[in-house]
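For this depiction, one protein chain was excluded, whereas all remaining protein chains were kept in their positions.
Labels for the chains are A, B and C, by order of writing; each one numbers its residues from 1.
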Amino acid sequence: MPMANNVNGFDVARIRADFPVLARQIRPGVPLVYLDSTATSQKPRAVIETMDEFYRKSNANIHRGIHTLAEEATAGYEGARRRVAQFINAPSARQVIFTRNTTESINLVAFTWGRANLNAGDIVILTEMEHHSNLVPWQMLAEERGLRLEFIPVREDGLLDMDAYRELLELEPCLVSFTHMSNVLGTINPAREMIALAHQAGALALVDGAQSVPHFPVDVQELDADFLAFSAHKMCGPSGIGVLYGRKELLEDMPPFLGGGDMIKRVYLRSFAPNEIPHKFEAGTPAIAEAVGLGAAIDYLESVGMQAIAQHEHEIVAYALERLEEIPGVRVFGPSAEHKGGVASFTLQGVHPHDISQILDSFGVAIRAGHHCAMPLHEKFGLPATARASFYLYNTREEIDRLVEAIYQVKEIFG
Amino acid sequence: MPMANNVNGFDVARIRADFPVLARQIRPGVPLVYLDSTATSQKPRAVIETMDEFYRKSNANIHRGIHTLAEEATAGYEGARRRVAQFINAPSARQVIFTRNTTESINLVAFTWGRANLNAGDIVILTEMEHHSNLVPWQMLAEERGLRLEFIPVREDGLLDMDAYRELLELEPCLVSFTHMSNVLGTINPAREMIALAHQAGALALVDGAQSVPHFPVDVQELDADFLAFSAHKMCGPSGIGVLYGRKELLEDMPPFLGGGDMIKRVYLRSFAPNEIPHKFEAGTPAIAEAVGLGAAIDYLESVGMQAIAQHEHEIVAYALERLEEIPGVRVFGPSAEHKGGVASFTLQGVHPHDISQILDSFGVAIRAGHHCAMPLHEKFGLPATARASFYLYNTREEIDRLVEAIYQVKEIFG
Amino acid sequence: MDDLYRELIIDRYKNPHHRGVLEPNDISFEDDNPLCGDHIRIDLRLDEAGRVSEASFDGHGCAISQASADLLVESVLGKTLDEVRLLSKEDILDMLGIELGPVRLKCALLSLKVLKAGAYGLGEASDDLVE
Partner (left out) sequence: MDDLYRELIIDRYKNPHHRGVLEPNDISFEDDNPLCGDHIRIDLRLDEAGRVSEASFDGHGCAISQASADLLVESVLGKTLDEVRLLSKEDILDMLGIELGPVRLKCALLSLKVLKAGAYGLGEASDDLVE
């Protein structure tokens, strides 16, 4: 793409113009600085308009209708599935299951593959940096089935302890389930290596891609992942839709998840025969307009280029770390820029992260404060909460400057 | 509302102008006649624009963020919950759980309340007219737990056999789960009476409100329902969001459904404490924009008036039955107009329903053909499929005339 | 009138050339389209050279599913099983001579799915066969 305004040809100004919300002023004269994309991303006009158009022109229920609208809606929904498959390089669109979000995708694996395959004493390996979405489903299943959960430790520098991982693999676990990128530390885990090690030890590997798929190129075949979970809302797409990718043989062998319309082949009063994949796992009317919106989000991301997005975020986070570390009393968590994605979690001495966030908001700067759905990780670092600024393709160095200025204001108020 | 164009003051022309898709032409000169609202409804401009606006102005993740956008998004999402509670007259908004659709709502009850309370030999009563969504979850649970499923028979006239129901209640069932209105026959079941009988027999009652909540006033306290399930997409709202209402004591006692962010109070590496209702049942980032859209849909429906909508549909279906029954070879299923909502399922001798639908489509008339996710009911009537025309607030008598004309064309082609 | 209902389709639906069952047979398979209840059974007899010498279909469903089955069965006469296995979605669409959306496509492809599952000797038919 021919672009200006940036040494690498990445035209942030042009990208920003695609996102209507970025023109918002939080108060008159105070423009929004949105630094909370790890929680959810903003949406480009193309995505909003595609869904709008769907409702104005082609809205219908799918799969079963024969009329024009139903055929168009079905083509839109199934076309989005193929688009997702291409994006993550899945061998077939039938390996792409639409769910509500990353959380439901992981629960689906726990409660179908897990219930069918895991029994008392079986071991599942997680990490200490997991989001609650990749902890609680396994805890529920562990309680039900008597599984044993083990955790790869997080080192002081924010990286996983790979030696400890190798040792845990000697326990012969059935599954290793880990986040591709930490939503708190920003750590990008060596997924390909971790999966290869899991496979050597006879375990399957589930990758929580909630923070990776939106931010850098992810190829399920290159990773050799058995399952990959992610959410549309974090990748310029709408709320209400997520994805589970799975290896075909696994999906075919798994029992169904929820029961109802569309996931069946045949229904009698007292029994049913499940449908083929992917439909077997999609009960009831799915998030149709949302799938179409996700397809548009992928088109948008690819028009910019995932590699270019990753590169841009890398520059922004490196600059953010440099600026934040200058501020007396600020402590930044996680590894150095080379090992991380666009996330900077920090604390400011003497000020609770909630108060940081609240005061920053009065300067238009939107960051997040709390445990970021990673309580065990915060406990490990001895903190109830952190403040987190996170970045995406539309963020600029000037926004980092605004963040830093506002933090100085916080210090003054609490000084 | 002061209205013209109609004896009852129901201004269909004005309503139609609110729905952009109704202006669509299927082919040049062939306007859309949308008679498939039972599968999914069309969306008024107010709903489409509300979601559009949400994404352009206030999009953020909810509950945990402190910045302005997050506060606005949370207020929008929780405001929609209160709006739903008012609409169905729930005692508290905390009894309203957002799900993906009716199907997920019913699965939620089966797999939380059901797993916690039902054991081998326990009886669940369903009806022969249930949608697969209210059959398959119970079949799955029955298989897992050794439950016994019993079915209230459907009589030839399309009504439930209430004597048989009374007899089944003597078996001391734990739950009666039934559809408020059949999506095939249009039968409106006497829910209040059925629930009272269930309660007398010591059973709880779940109402599948997928076809009732969109079409006539439903008051959970007046019905005395223990659970009520419905979908936004069938009531002028977006895809991707549904509702489960439950009695408070029941919801509070039920174990969680899916595990992950937001449904927890506290998480440790190996255990968690669940959050309060309704959050306990909403794991991960929910369908935020969709909830806001559902709120707008309810505003829209109430601005027209649920009683007025019910009355209008009643007139349309009565006219449709009259006109369809005139056509030689057409057989209409279900009860007479007084017992039914806006659904007319029929067959045409010698022509498969798929072919009827396909040819009707070429005249712009969108109906549905198939088993309508009610295979056992079709089996009972000895039919693999039916054709179904269904009606909503925006349909007119002229559209019924167009349907009838097109059916005569089908007869000619296959003649 | 809609060209979907080309005369060929209505004609083959009303007066199929190859409706029936073959008993005994060398290959027999049946399946249905869960979305609409259409059902197709296909029976084949092979000659000594392994070529299809007789073929028939039976079942019920819409004009498109039944006409496709009739045309498909006709087209395999004289073919070896290897040739049958090579038949694709495009062959069916060429025979019908029409365009189909994703839902109706399932009607048109049901007979191909049944035929190929039979030709491969599979226990169960899969959508993979006709993709």
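Keep in mind that, in the parts below, a residue touches a chain if its C-beta (ideal position, glycine included) is under 8 Å from a C-beta of that chain, and two chains touch if they have at least 3 such contacts.
Note that this is a predicted model, so its numbers are computed, not measured.
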| item | value |
| --- | --- |
| Chains shown that the absent chain touches, full complex | A, B |
| Sole residue of A:Lys340, A:His371 or A:Arg402 that reaches the chain not shown, by the stated touch rule | A:His371 |
| Residue in contact with the excluded chain [from B:Pro20, B:Pro44, B:Gly65 or B:Gly186] | B:Gly65 |
| Residue in contact with the excluded chain [from B:Thr74, B:Thr102, B:Ser231 or B:Ser345] | B:Thr74 |
| Touch residues of subunit B, complete complex, unshown partner | 63-66, 68, 70-72, 74-75, 78, 94, 264-266, 275-276 |
| Chain not shown, touching residues in subunit A | 352-355, 358-359, 361-362, 369-371, 375, 378, 384-385, 409, 413-414 |
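As a convention for this text, only the chains that are shown with their structure count from here on.
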| item | value |
| --- | --- |
| Graph class of chain-chain contacts, one of line, ring, star, complete, other | complete |
| Furthest chain, CA centroid comparison against subunit B | C |
| Centre distance in Å when subunit B and subunit C are each reduced to the mean of their C-alpha atoms | 37 |
| Chain centre separation in whole Å, for subunit C relative to subunit A (CA means) | 44 |
| Residues within subunit A bordering two or more other chains | 64-66, 68, 70, 264, 266 |
| Residue list for subunit C, restricted to those that touch at least two other chains | 35-36, 104 |
